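With one protein chain withheld, the remaining protein chains of the complex are depicted in position.
Coming up: subunit A.
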Amino acid sequence: MAFISSGYNPDKPMEDRITDIGPRKFDEFLPPVIKKNFGEWDYHEILEPGILVHVAKSGDKVYTIRCGGARLMTTSHIREMLEIADKHCGGHLRFTTRNNVEFMVDDEAKMKALKEDLASRKFAGGSNKFPIGGTGAGITNIVHTQGWVHCHTPATDASGPVKAVMDDCYEHFTSMDLPAPLRISLACCLNMCGAVHASDIGLVGIHRKPPIIDHSVLDNVCEIPLAVSACPLGAIKPTKTELQGEKVNTVAVNENRCMYCGNCYTMCPALPLADKEGDGIAIMVGGKISNRISEPKFSKVVVAYVPNEPPRWPTLTKTVKNIVEVYSKNARKYERLGDWAERIGWEKFFELTGIPFTHHCIDDFRDPAYYTWRQSTQFKFTSHVK
């Protein structure tokens, strides 16, 4: 391959440099019907799973078809979307905050043609390129992270487990049969990039072994005080050790205090902790972001560990599916998963789902842990009380 210059001159790097121009302004890209009725919408309806209509005060309508997306996508795939948008939508499209893609048209006949076209497109392996759904009280796309595709701190993959879970929950993406929307998110480590801490179901990669200390390079590649202060539990202290007859500065990890969060590795490349047998996924439930009826809630850990089982993570998908189905069967209309679990009590949640309760789920992190224990005699007798 021969180098092709863009016009940039590496000998004069600051010459002709444009900076601080920010993003393109959104209104350059709005479809005409959106631009015309901006801020003048009257109401909307969900016509069927994945298809919305917004009606403006002027009487104008815009039909939206929402399609699932893998988030990790190629330019070939994007170009196919562009071809569809050129063919049906006057060259406009948008993406949602959960990484679905939305195609918009301004009349019903166009919408039907678009729908037919989208539904017909499949990848060579057989999966749908543009599954229509993700609206109303169902399961929409999974907000997720980089995993083994690009990140250096994950305890699990992202794209793989997400594909496996969405395949299993697909019927709820293409229908609106749950008591309320159910948001699933995945993060591949405790940094929790994305929305795991506030989702109906959150999947988070965890480690179970303390870091391995690369004493031979640690002092050369790490700012030791940063590694020390990176620990939420004060498990790391600076120390000296003898290595091939030479004294080197390094750190010591108190393994009884370490809960394997991996934040010291984020700060110090000489403290890797990934491990095939150790790593896996914790499952959290009951979080929400909206202020509808109840206030926003954090998700809570209900399964401390399921193993990584590439390529399809069967234990994970089975556990998620079970939670979804038990919630679906028992919750009342409009009740988010967290609202339901709090109404019936967590002991009932564990009984109905059959998820074994273990000591790992009892909070032991600093002062606030106390507030998660039960300061009351109010409880329900379940199979847990022997």
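In this section, contacts are C-beta pairs under 8 Å (C-beta built on N, C-alpha and C of every residue); 3 or more make two chains touch, one makes a residue touch a chain; residues count from 1.
Everything below uses one rule, namely that contacts and distances are computed from a predicted model.
Engineer: If you look up the hidden chain in UniProt, what protein name do you find among "Na+/H+ antiporter subunit A", "1,2-phenylacetyl-CoA epoxidase subunit B", "Cytochrome b" or "Dissimilatory-type sulfite reductase subunit alpha"?
Structural biologist: From the listed options "Na+/H+ antiporter subunit A", "1,2-phenylacetyl-CoA epoxidase subunit B", "Cytochrome b" or "Dissimilatory-type sulfite reductase subunit alpha", the omitted chain resolves to "Dissimilatory-type sulfite reductase subunit alpha".
Engineer: Just name the one of A:A109, A:A124 or A:V385 that touches the chain not displayed here.
Structural biologist: Touching the chain that is not displayed is residue A:A124.
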